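Every protein chain except one is present and positioned as in the full complex.
Entry: subunit A
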Amino acid sequence: MRSVRIGVDTGGTFTDVVAVDERTGEITTVKTPSTPADPADGFMEGVRKVLTAAAAAAGAGTEAAAAAGAGGLESVTAVVHGTTVATNQLLEDRVSGLGFVTTEGFEFILEIARQSVPDGYGNSYFWVKPPRIVPVHRVRTVGGRLDHTGAEVRPFDVEQAVAAARWFRERGITAIGVCFLHSYANPAHELRMREVLAREHPEAVVSISSDVLREYREYERSVTTLVDAAVKPTVRRYIAGLADRLGMPFSVMKSNGGVLSAAEVVHRPVTTVLSGPAAGALGAALIASTAGHPSVITLDGGGTSTDVAVVVDGEPSLTTEGSVGRYPCKIPMIDIVTVGAGGGSIAWISPEGTLKAGPRSAGADPGPLCYGRGGTDVTVTDAHVFLGRVPPYLLGGEIPLDADAARRGVEELAGKLGLSAERTAVGILEISAFNQSNAIRRITVGRGLDVRDFPMVAFGGSGPLPACRLIDILGLPSVLVPPDPGNVSAFGLLTVDVKDDHVRTFVTRDLSLADAADVFGELEGRAAEALTREGFPADRHVYARSADLRYYGQAYEVRVPVPAGPPDEAWRAEVLDRFHEAHRRLYGYGYRDDPRHGVEWVNLRVSGIGPITRPAVRRRPYGAAEPPPPAAVREVFHDGWARVPIHRRAALAPGMTVRGPAVIEEYGSTLPLHPGFTARMDEYGNLEVRREP
């Protein structure tokens, strides 16, 4: 009988795999090196390892073990994959060879962009514009024009369309994006362009904007469509190869916090650009909700960067204004702020003589000084090692670290600053924590949320390290460190519903109930088809409506959830009420009772959701409060050097409380507990860090 669900999260260094047996609730985790040349190798190795481990854990004789022991996938009901194939392609800027078709008269749309120059006043004098995603000599235009209602002003020019298709064919340009003005209101011309391309240039992989993002703003829609076209060949090739080797259907994590079958996701691969980080936020959200914290900040600390997201009532918040690398992607994605502060972040002295940490990173290779692989810069990890706050080894002792190299580096930097080595190392950590704090404030304060109301879930290899400092700087009530912090992303993959988003721009100051019913009906129809294709019977379809509204005259919208059911006057009043309230909460004012300020409807949205059963997190009863004696004692610096107890996390049980100063170590991560803080293990195995009252 099939009962095992597997999550595979491919990261930069490791591929993390989690298997959960739905019958027993047993969770098995393994780690295997990632294989960047072909991530499918690491994927397959991880699946093999986890099935073997699960079988061993279950013991001989059980059905699952028998099946798994045979090395097969017979016991597996589902595989969900978090991939960085699209993310890395964009971050590493491997975007070239694209072609672009747009409306006649707009061939320079990418060159012009929004005319904006980033950052400071006067930068226009020296700014060098980065290369466009498609250089203008690979842009073709086609006649035909719609207006904003979708009505045709001039007919589609088939002759020019054919000429453009042949032009690309003759030059071997096979990844092509199409964006015509106002196609969000009427996709007819884009559909005809796609037909022409299919006929004249059958090898081409084509993305049309009305498929990718049915939303107004032509530049942003063009770039999003081109990002889709850019990653499509890569993602298709990767998914096809993986499907072949795996021999069973699987799903892919999307940036929006849902999954979709691999067969479906290849049509809009732009939806996977934040696949990996999204899984981490979702996993952390489930762990925190289970432990009684439905609203939290999630902090996923890696080697080069830290990803921060906000979860309200169990749901990570979404944005449509994200970007990956230098490419704006206006599709819904979990609102993640990435800050260049991780274990590998490099400490340096600015020309002004102040100490800085990051955003440049030593990465995993050569890595920090203490890795002894030729690194030449002091990193955040070196500062931790120097201060004794992390052990002089990695992965439970598998990899020793060169603590002397870290000390020499810190001392040299301290010499240049005229500070003590301890003050310098503490300073590096302090600055890194502030960089993270500012990112956390950006996604909370900026959204009208008070950071002091939110516990934080810290995970990833380096996430738990600054826990105590962040509690102080931000005034957080507590920090939750889940068991196996390095595996939260892979776990997150198992917690995710099937989810597909549909949007329609419909700008009006007076949305008639008939129009509302029409548009939501159309969107729900599309969502229903997608869910049916995913194998969900109609009675399990869930539709989540939302709408983007603004005060007439504003350029940005505020998104609010919209009630289900046939639109009537009460329905409309409810949506407007939610908008006024959301605006007030976000920006400190609203106009609920001031009819002079009209409200404009902009986008109507439906997410089609196919719910899955979420794995239960196992619970253990509370026991004694006193932890076992420490496994070791080490010199650690806080206010001064002192001998500090070192605890093994595996030796702790629910109810036990460790008092700082102390260090709690486990296989993939370390929690330095500063003086004045406690860490108590809850019944789900999380460590809850608080400042002592």
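Everything below uses one rule, namely that a contact is a pair of C-beta atoms (placed from the backbone, for glycine too) under 8 Å apart; a residue touches a chain by one contact, two chains touch by 3 or more; residues count from 1.
We adopt the following convention: contacts and distances are computed from a predicted model.
The chain absent from the displayed complex carries the UniProt protein name "N-methylhydantoinase B", chosen from "N-methylhydantoinase B", "Glutathione transport system permease protein GsiD", "ABC transporter domain-containing protein" or "Methionine biosynthesis protein MetW".
Of the options A:D38, A:D147 or A:E529, the residue whose C-beta touches the omitted chain is A:D147.
In the complete assembly, the contact with the undisplayed chain comes from A:E111, out of A:D38, A:D93, A:E111 or A:D568. When you scan A:S96, A:T354, A:S512 or A:T613 for touch with the missing chain, the hit is A:T354.
Contact residues of subunit A toward the unshown chain are 105-109, 111-112, 114-129, 135-137, 145, 147-148, 153, 163, 166-167, 170-171, 181-182, 184, 216-219, 351-356, 417, 419, 423, 426-427, 430-431, 434-435, 438, 441-442, 445-446, 473, 507, 551, 553-556, 583, 587-589, 596-597.
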